[in-house]
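Since the structure comes first, as structure tokens, the remarks are kept for the end.
Every protein chain but one is kept in place in this view of the complex.
Then we have chain A:
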């Protein structure tokens, strides 16, 4: 399958005169561009699984243009001298980058063979269950339930779940029948200091007037597990209008009259389709050829992207404050409880608990609240050629929330921006098995632990690259609850490499150190 084309130009996105000539190789797993310029012979590697789409344009006198659009927003613009070669590469790349529906086994992670000693140890390195132990569970208020051990109660939930001590299996099963996808209220985060807890679920199948005794008992059990508070919050992360519309379909939200001692709240985060369109607009803005400042800001505003980030962060803050300041437990849900719920619970956890601001902690958090709780990674991140309406940048938004927090609290996080970007890349790259499939059950069927490698071990081995030098575990900024400001002007939209990755290597000469070659002449100001 290996073939190559010589004399290919890799064009600079901003300054077409500054192109680099080299050889383009296609292997089974990567496209590799090797520059002819000795002695460096710089290499650019692109995983096929990271490729979103390939575009071949009409031939010009200088060659035949080939554009590779990547899922991490990088765009590589090649010029192949011969049209026939270009067509060859185009067709091959198209085939190589799209494994087709339901063909998980063709994903790169199943053939990736790094030099790693013990695969089993690799996977044991990060264990969601260990996090519950860290929280002090099981204890007198919360117990491990085996009700979903074989994924019979909820297919998309993990096998190991923590429920209130007083919740019996009939109550849990009854509640699951009243919840979309069987996703009954289960523990996400437990605060040792004041017994307040964050629980998560999906929407109740309440329609206009339906009730379920077991579901009401379930919530009461959650309430009673926190002896210090006489009420709990139930938080629906959807806009009120969407939740109400769901009632016509037999779903909906909790009626305060039916559930004892709950205070109900909508948090108004939009759905996956809105988010998908929002990101699309953002990418269009960042790919504009020579945008004016107005073009850029207008595009940013009309995309609504930062508005959504703010909404997620605001929701996380509400929940974190309820736990830490009021000592009140919270049940969070959206529609299916695997998108906005995951975002909001994990953001709240990061605000509440310094552990999740460490490298290890973030890995555990993602493993627990995203991977084990069934965020549909393969659908959302388009690992296979599936339904485009399922694709949405949900994990992207969570990572961006973290980045915004890191900007406000530079000493509070053990990890740096590069860590977030690397995680982001590998969510899409399918080089590691962590994010394959849409739930824990699927991953077990695919034998991900036996046949693929874990991203977390790789990251840990290379952790020197991901450590924030300003981090001090004993720093005042690092302790306790983080209280970010969400005034609109606090949200950064520049230097966000997740968004400008397509431009960054060429456009933004960041200089850290004395290396003259880092500051190459990169652009011509005539073009502006």
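One rule holds for everything that comes next: contacts are C-beta pairs under 8 Å (C-beta built on N, C-alpha and C of every residue); 3 or more make two chains touch, one makes a residue touch a chain; residues count from 1.
Note that contacts and distances are computed from a predicted model.
A.B. asks: What does the UniProt entry say the missing chain is called, choosing from "Myotubularin related protein 9", "Phospholipid-transporting ATPase", "Translation initiation factor eIF2B subunit beta" or "DNA polymerase delta subunit 2"?
C.D. replies: Answer from the UniProt record of the missing subunit chain: "Myotubularin related protein 9".
A.B. asks: Please pick, from A:36, A:292 or A:479, the residue that touches the omitted chain in the full complex.
C.D. replies: A:292
A.B. asks: Among A:33, A:157 or A:491, which one touches the chain that has been omitted from the display?
C.D. replies: Within the whole complex, the residue contacting the unshown chain is A:491.
A.B. asks: Could you please point out the chain A residues that touch the chain left off the display?
C.D. replies: 14, 286, 291-298, 300-301, 304, 306-307, 310, 408-412, 469-470, 472, 475-477, 485-495, 499-500, 503, 507-514, 516, 519, 521-526, 528
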